[in-house]
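A single protein chain has been omitted; all remaining protein chains appear in their positions.
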Amino acid sequence: MKRTLGTCYYPEHWPRDIWEEDAARMVASGLTWVRIGEFAWKRIEPEPDVFDWGWLDDAIEVLGAAGLKIILGTPTATPPRWMLDRHPDMLAVDAQGHPRKFGSRRHYCFSHDGYRQDCRRIVTHLADRYGRNPHIAAWQTDNEYGCHDTILSWSDAARRAFRDWLAQRYQSTEALNRAWGNVFWSMEYDSFDEIDLPNLTVTEPNPAHVQAFRRFSSDQVVRFNRVQTEILRARTDAPLLHNYMGRETGFDHFDVGADFDIATWDSYPLGFLEDRVGATPERQRRYARQGDPDFQAFHHDLYRAVGHGRWWVIEQQPGPVNWAPYNPSPLPGMVRLWTWEAFAHGAEAVCYFRWRQAPFAQEQLHSGLLRPDSEAAPGLAEARQVADELLDAPEVAPLQATVALVFDYDALWSWEVQPQGRGLSGFDLLLDTYRGLRRLGISVDILPPSADFDGYRAILAPGLVRMSDALKERLASLGAALLLGPRSAARDADFTIPVPLPPALPGLDVTVSRLETLRPDMPVPLTGGGHAKHWLEELEGTAETVLATETGAPVAMRRGATTYLGAWLDEAAMIRFVADWLAEAGVETMTLPEDIRIRDTATERFWFNHGPETVETEVGPLPPAGVLRQPL
Amino acid sequence: MKRTLGTCYYPEHWPRDIWEEDAARMVASGLTWVRIGEFAWKRIEPEPDVFDWGWLDDAIEVLGAAGLKIILGTPTATPPRWMLDRHPDMLAVDAQGHPRKFGSRRHYCFSHDGYRQDCRRIVTHLADRYGRNPHIAAWQTDNEYGCHDTILSWSDAARRAFRDWLAQRYQSTEALNRAWGNVFWSMEYDSFDEIDLPNLTVTEPNPAHVQAFRRFSSDQVVRFNRVQTEILRARTDAPLLHNYMGRETGFDHFDVGADFDIATWDSYPLGFLEDRVGATPERQRRYARQGDPDFQAFHHDLYRAVGHGRWWVIEQQPGPVNWAPYNPSPLPGMVRLWTWEAFAHGAEAVCYFRWRQAPFAQEQLHSGLLRPDSEAAPGLAEARQVADELLDAPEVAPLQATVALVFDYDALWSWEVQPQGRGLSGFDLLLDTYRGLRRLGISVDILPPSADFDGYRAILAPGLVRMSDALKERLASLGAALLLGPRSAARDADFTIPVPLPPALPGLDVTVSRLETLRPDMPVPLTGGGHAKHWLEELEGTAETVLATETGAPVAMRRGATTYLGAWLDEAAMIRFVADWLAEAGVETMTLPEDIRIRDTATERFWFNHGPETVETEVGPLPPAGVLRQPL
Partner (left out) sequence: MKRTLGTCYYPEHWPRDIWEEDAARMVASGLTWVRIGEFAWKRIEPEPDVFDWGWLDDAIEVLGAAGLKIILGTPTATPPRWMLDRHPDMLAVDAQGHPRKFGSRRHYCFSHDGYRQDCRRIVTHLADRYGRNPHIAAWQTDNEYGCHDTILSWSDAARRAFRDWLAQRYQSTEALNRAWGNVFWSMEYDSFDEIDLPNLTVTEPNPAHVQAFRRFSSDQVVRFNRVQTEILRARTDAPLLHNYMGRETGFDHFDVGADFDIATWDSYPLGFLEDRVGATPERQRRYARQGDPDFQAFHHDLYRAVGHGRWWVIEQQPGPVNWAPYNPSPLPGMVRLWTWEAFAHGAEAVCYFRWRQAPFAQEQLHSGLLRPDSEAAPGLAEARQVADELLDAPEVAPLQATVALVFDYDALWSWEVQPQGRGLSGFDLLLDTYRGLRRLGISVDILPPSADFDGYRAILAPGLVRMSDALKERLASLGAALLLGPRSAARDADFTIPVPLPPALPGLDVTVSRLETLRPDMPVPLTGGGHAKHWLEELEGTAETVLATETGAPVAMRRGATTYLGAWLDEAAMIRFVADWLAEAGVETMTLPEDIRIRDTATERFWFNHGPETVETEVGPLPPAGVLRQPL
């Protein structure tokens, strides 16, 4: 399959008489894909049950006739204002109890039955009409599930659905009370109807209660989305996809992804750096025009797994955006770098968001490939350069990595439910671990716990709070080097500390006898350099100590192929420790300069310079935003 | 007209038997004016429609008989508790939906018809009774419109009124939808009754929606106030005024000011420094006992324009206040300096707030000229010193400045609606520009866009987001040197980016092709020194580049008399760039020491030392808090 480019287009925003020219310019710019329709419900169904298909028929014909492949979006992220007359209680409710009002987007509660029925209706109409249209080459459901903090809703609809969900899961309140330890503060329930959502409690609610609500909320997304994929499956053979966001951990993407053919995501490196990476001020300044060197790559690798190997960037930042705390311009060349980086990680396609900058409404300062006056914006030339470079580039050629990193949404919820130290996040621990691997030149596969880990030489599972016995056994039986912890298997399925105490790994006599969290200004120095930060466990057992504090407390212990790491390592310690561990596992590493990253496909090794200065590398000097493709 | 002094007095707070002595001491202290009545509704009308005029008649007679001129306030900022029984829904509602309760002041919604009717009633009674009273020399309506964040109300009354306002402005929802670009996220309305206030939306509402709400909210203040001025006009010949606050930009003071004869404002230099200037911690420390050297002057110049040339300080801080984060004492001499500074900027009168410190209620730690035990507080001696100095001082003698700075409330709302960078404020850009001019020894007139700019040699209009074609033409036709931007003419009347792209100035081929906002720690160095900070535009066109980044990107471009500046300059760059530009415009400048400011009237040049140390100047050493009057 050829690597391809595309863009996102809103014909309803523009005069009819420029559609043909837009389409022609897209093709001339080397674009293959155009995504449309995902915010157009009001134009499709201006009044309840009154449809206006003409403009959409027309737009599809114009774009398709120009040679573009169309991704058609279902418009369920933006129900029209009249929908609220049908369902006044369809709005999500925030944690303080305020309905989240009409006037922007994503103004619905995933648990509202009536709205879900209306989604079924509109998607059925769309699929009936365009399911076999030859120009429609893919379908997107809704838009950015979870964006704007929309997974959790504290509504009456959610409360009712949560009670049902609990009743199905636990069957009896006695079972629930036991599982959650509700005896603790006389919190025992006699009926599922007594159970409320875990907000606005006097002090923190039972973490088991919150974890259950997080799981329920994720399941509600799966259920909501499946209504749409089932309708589409019955009416089209085109691949189905959704556009995920960066650092959106409110729902389990592997669960939702099971109903899709392709995973796509929306990559905004500069917006994310300011808003979601959690970088230090120094790093934010250094990478302000380039984005974090690992954040995008991390999501590429994550969503490749979510997409069962097939994935795209469906929205690629082409210039400054409008929504981060500060919105600088990218360093020249970064749009090209970001595009090639996606291909290096196995993307099939990269689409730029958006074709033309909108002069009105919420995103009027969000760059497009064109300016509002239809002149080319700087991003367009870089996109075109990639299009030219793609002409003789290899096809998509995925390559299984030698190193796997285990990613589990359920574990991330546990970290959020019980961080034990201010702001501690399992996501950050995963990203820090990934960054350490990347600094060592490793190409990584990110996989869910349910994955088949055959063929990996080394598997890392930091922060995997819940591990079933079956998972423990399966990992131990692989023969690969395993690096687990901290916090591995620390809670059972109902958020209780298991006895024997964690991690209770087969064949490894290590017990976490106590744990502490550390102020950011009091990292604990380790022998050999670097520090434990944030999270530090006291380990006991007979396994061999392979990393210790300067005062001699074991920090990592190993027996055979399994190593348990009881701390969150800073970058120096992470690189050193992981390098040694990989060397023992027979995985070759190289220590890359701070700004340089590499990534291998089956046919090429890519080199990227994420820094603002030219860097010397073993393949020669790489300029800022430099991309070097080295055939393998 | 002689420059005069005054104070604010609350006879209802004090025993009847000290009124005469208070009045006599005021006169003996050199005070001319006394303001009374603005919080006394409950004492005037203790029960609905039951009036007690005796005490007020008496107070007016006592004060007037002592030789004082009285400013009588309408009491509509503090409706009595019984008013809520009449109008339970008259309270403003905060953005989270909570009614803002009785128990302090300003507890009303500008849009509530019933309360406005009751204001009409009480003002009519007052004006009927005292409109021709010879002691009443001026009338104040209400008190500090906007203080305590009271312009925006998210009440049902506001919602209904907003819908009416929109219906009148747009006539049809089709027109509104087009103007706002509501097609963007299926936000189109079919009825004005579908439009809600723009709070509590899932993500940011349409900026056009918010800008409209800001304009509406300002208009509601005008409408509310006009009820009172119309009544008063019909019943008195005394001048009408209102006491504006510092950095209150929630309503258009030029619009409200059109109904008044004099603009007055409440100047609290130390409170403002902590609370509203936005100074760095270093500047807050340096000026903690003096206040910002430019903030008061800026408002003096602004409100002079609002008052059509006639203006006062009606509340002058006389010592520590109670409402800022920290409340230090002024440096000895500053009360005198602040008073003379007001006169230097053309004030007709300066009144100290308040006569005697109240021992009870909310402002018990707000200094007066007297202590609660009636002893003189330190401010009184400084006031008396000014009174003595005024005896042989020149009369009020306004002088049109050579340099004008354009101030537009509508533009400030646009900055707030769409800052694009965290905390960016058009007000701060104006203040930074003003500060640069002042550091260069320039006396400035601040004017609205609608002003007559005849006679100015140089006009600066930074951050003027909306510019009509007529305004562009008018400014270009003046012959004066014009310095526009950044962000000039960036939005049309409905908050849409115009095409051709901004600024689209006549005779100046400059286009803002892209813009970015910058983290505070990444200013962009300019050739010749200094930096662009916060906001930086990419300029293209054929005009001459007169300022550029170190990497050669144009930052300011000029053709003929018009210069477009596409950045927010730091202090070093601002002073240097503006000095050069003024030199070209034939305006002489001088670079003043950091703490020194000068200001010219028709008869005098005033020198002020705002610093804590003595400073050498060309007119000799100026001590801390020093004031030097140099005849011209």
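Note that the chains take the letters A and B in the order they are written out, and that residue 1 is the start of every chain.
We take it that a contact is a pair of C-beta atoms (placed from the backbone, for glycine too) under 8 Å apart; a residue touches a chain by one contact, two chains touch by 3 or more.
As the structure is a computational prediction, the values presented were derived from the model and not from experiment.
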- Could you tell me which of B:Ala23, B:Ile36 or B:Ala288 touches the chain that is not displayed? B:Ala288
- Message: Can you tell me which of B:Gly114, B:Pro378 or B:Gly441 touches the chain that was removed from the display?
- Response: B:Pro378
- Item | Of B:Ala40, B:Ala263 or B:Ala561, the residue in touch with the unshown chain | B:Ala40
- Item | Among A:Thr124, A:Ser374, A:Thr496 or A:Thr617, residue touching the chain not depicted | A:Thr496
- Name every residue on chain B in touch with the hidden partner chain. 10, 12-13, 39-43, 47, 75, 78-82, 92, 94, 96, 98-107, 147-148, 150, 274, 281, 284-285, 288, 319-320, 322, 325-329, 357-365, 367, 371-373, 375, 377-378
- Residue positions on chain A contacting the omitted chain are 96-97, 180-190, 194, 196, 198-209, 418, 420-422, 495-501, 513-519, 521-522, 538
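The rule is simple: only the chains that are shown with their structure count from here on.
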- Mapping chain A onto chain B via their CA atoms needs a rotation, nearest 5 degrees, of 120
